[in-house]
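Removed from the display is one protein chain of the complex; every other protein chain stays in position.
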Amino acid sequence: MKRKVAIIGGGQTRHAARRHDVNQVELVNEAVRAALADAKMTIDEIDAVLLGNMEFFEGCHMTDCWLADGIGAYGKPGLKITTGGTVGATIVCAGAHHVASGLFDKVLCIGFEKQEEGDTGAILSGVAHPLFGRSMAGAAVGYFAMMGSSYMAAWGAKEEHSAMVAVKARQNARKNRYAHLKLDIGIQDVLNSRMLAYPIRMLDMCPASNGACAMILSDEKTARDRCARPVWIRAMDTAHNEQFEISWRDVLDRRPKFSTTCASRIYRKLGVADPAAYFDVFEVYEPATWAELQWYEDLGLCAPGQGFRLVEEGKTGIDGPMPVNPSGGVLSTNCIGASAMLRVWEAALQIRGDAGGHQVPKEVRRALTTGYGGTNWTVMTALSRDPED
Amino acid sequence: MSDRVAIVGIAQTAFSPKRAEANYAELAYEVIERVLKDTGLDMARDIDNSISCSHDIWDGQTISDIGITDVIGGHLRNEEKMAMDGSTAVYYGAIGILSGEFRCTLLLAHTKMSQTNRNIVNNDAFDPIYTRLLGFDYTSAAALQARRYMHAYGITEEHTAAVVRKNLGNAVDNPRAHNRGRLSMDEILRSPFVSDPIRSMDVAPDTDGAVAVVLASGERAADITDTPVWIRGMGTCYDAHYLGDRDLAGCMALERAAARAYGMAGITDPRREIDVVELGEEFSYQELLWTEGLGICGRGEGGKLVASGVTGRNGELPVNPSGGLLSGVPANVMGLNRVAEAALQVMGKAGGCQVPGVKCAVAQGHSGFCGQHHCVVVLGADGRRSR
Partner (left out) sequence: MSHESAEQELIRIPITVDVPYRFAAGNYMSRFLIELRDNGKFFGIRCPSCGRVQLPPRIVCAPCHVRNEEWVELGLEGTLTAFTVMYLPLTDPTTGEPHEPPFTYGSVRLDGADSNLDHIVHLGDEYDSAWVGMRVRVVLRPREERIGDLSDIIHFEPLKGQEKPGK
């Protein structure tokens, strides 16, 4: 990129099942104010406002137009992107492009979802083609359930391994004051929870959360002048995937896929040979437990089929050698339009040393984040404490 | 790394009231295949990323770009979607190239208005707490703005009818247009009211279609085409949301977007320095109001301007020589079509709609009812920018 881009501030709402006390405008405004406070800036100093959201979820067409007043877009340049689950990270990339272009110095990026104001299941089923698959109404839970049945059949993993991921996530979330599902659960609690779609149980699946996240990106000079601990965006990459071929469900499918393709491209950009050694913390987008195991493999943290061993051995725990989702991840908080951005923001907090109770207990120089959405889409970002590292 | 961005390829479908035989992916592929063929570019080798413009609610598809990922070259590659007017895709695509991340970008906008109901879709753009339940759509909201604007400045229905007459007449020479003809003022003023003061002929008609545009960095552009059209300046801006919070007789967001675009392009006297304008008149009164916002004339002078003939195809500063949106351009595709038509003027490839000697063209599009968000793009035969 032509100019270096830093994250100089951010904020998020306390994510929750119910936010009857705010309308959508007020919800995003909370995150925007938190980000401005964190960056010690006023909205007048912001040069552009970028919003990401899934427009069908709240049944609102042109969401950014309604929210314009609450996001500070009045009188300012800006735009809206709507790529689904990945959008939170896409907006971060858009913000980075804006700053790197030289036309904007300080850009506000926002992602949000007020999940309770819509029928999430019905709209997720609308991801499928109207004439080929939509009436199955499987939604996300059906999709990840199929991934689970395929994973267990292929590698001999058990439902207990899924439960281990679920427990790790919610116990981490208990340390994260913003997380939605802070649950003091054990393996048996997960295995006793209600079956939604075999083998996915209630506790194996992400919640539907109401929440927002906002981040402020800037150029190097502003970062040096205004921010004590800027976090640098070192690389970004995006890989989408055609509809109808949603290969993540069938774990033995050997065709090139979105996750491995994107990871190898971002690793090539940075010269990463061993991601587990290069990155100190990972925030991945895991709508269900099985997805997290698959991410371990697709990111190259272990060999194919070995993901479940990593969690079994505690390697990806908050105090492990390769901590994954110390924030509690999407399994603990899923406000879809914000979720991919929360991965980036949480990774930035780790690098800043500001994650509070869920700060990983080791030095964090570099982090990798992934998004997930669409029909197997991802956006990955690599962040660092150092602009050259 | 580049400081300049050019439009190096354009393809548009014929715009028709209904393309029942094609789903929107097939419609999109018509123009994608054609623009790649015309430019000699290969998707895998030459196109670094794709940006599309569509809306879930128009397409009836959650994450509407799922429907076109394959045709737009998004598989395992970088693809994004903006759910805004197509002009904003040009702005965003250019930013990506100026950032240094990409050198060649494919833009696409598509909509099949015929597959759904415009009034219901539009109504959904109103907030669910106060205004949606009043049953607004874009036309009824525009009627409020038109009435306010006409009242403030004495704009008359003859002025708005003159826009219809001019644009539909211009469209006769546009082979892609479906709404065209040489109409009399009388015919236009006798068309029935849809939402007073807006008559049926004042409204851009339902249309199906798609437009694809290829952008390239300064270094790449010369390899691809002999007629690069340079983006000399661009700007976007949001206004307040609620109609009651805006000055409906003005367009603050357009003025600011234009100011940013002109500032980048080094334009200080739009009336003299711009050779042609392709703007987004979803309703006829908007052509008058947007010419004011673009600084082609003063506040309140839009009516006088069209009456003077200055904006006719043979006038000093033609506006919408293509026939504009009134000739039939789909929602959301609108602004990308405006940019395409403006670029064709600069290339000298606007056929029967060509204005002679175009060096500098301005395109404008808007998103949200009554133009809450505007995007202005200044195009030129040479790439000079002032900043």
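Just so it is clear, A and B label the chains in written order, and each chain counts residues from 1 on its own.
We adopt the following convention: a contact is a pair of C-beta atoms (placed from the backbone, for glycine too) under 8 Å apart; a residue touches a chain by one contact, two chains touch by 3 or more.
Since the model is a prediction, treat every value here as computed from it, not as a measurement.
Undergrad: For the chain that's not shown, point to the residue among B:S16, B:Q115, B:S191 or B:T227 touching it.
TA: Checking each option in B:S16, B:Q115, B:S191 or B:T227, the one touching the absent chain turns out to be B:Q115.
Undergrad: Looking at the full complex, which residue from A:E30, A:D105 or A:E242 touches the chain that isn't shown here?
TA: Per the contact definition at the top, the residue touching the missing chain is A:E242.
Undergrad: In the complete assembly, which of A:S150, A:S209 or A:T316 touches the absent chain?
TA: A:S150
Undergrad: Where does chain A touch the missing chain, residue by residue?
TA: Answer for chain A: residues 20-21, 59, 119, 121-123, 125-126, 128-139, 141-142, 145-150, 153-154, 194-200, 242, 244-245, 249-250, 256 touch the chain left out.
Undergrad: When the complex is taken as a whole, what residues of chain B touch the one chain not shown?
TA: Those residues of chain B that touch the unshown chain are 19-26, 29, 33, 42-44, 57, 60, 69-71, 73-76, 112, 114-117, 120-121, 124, 128-129, 132-133.
Please note the rule applied: only the chains that are shown with their structure count from here on.
Undergrad: Hey, how far is the Cα centre of chain A from the one of chain B, in Å?
TA: 34
Undergrad: Within their complex, state which residues of chain B touch chain A.
TA: Touching chain A: residues 1, 49, 55-57, 60-67, 69-70, 74-84, 88, 91-92, 95-96, 98-101, 121-122, 124-125, 127-129, 235-242, 245, 252-253, 256-257, 260, 264, 367-369, 372-373 of chain B.
Undergrad: Give the list of chain A residues in touch with chain B in this complex.
TA: Touching chain B: residues 1-3, 23, 49, 54-56, 59-62, 64-69, 73-84, 90, 94, 96-103, 123-127, 129-130, 236-243, 256-258, 261-262, 373-375 of chain A.
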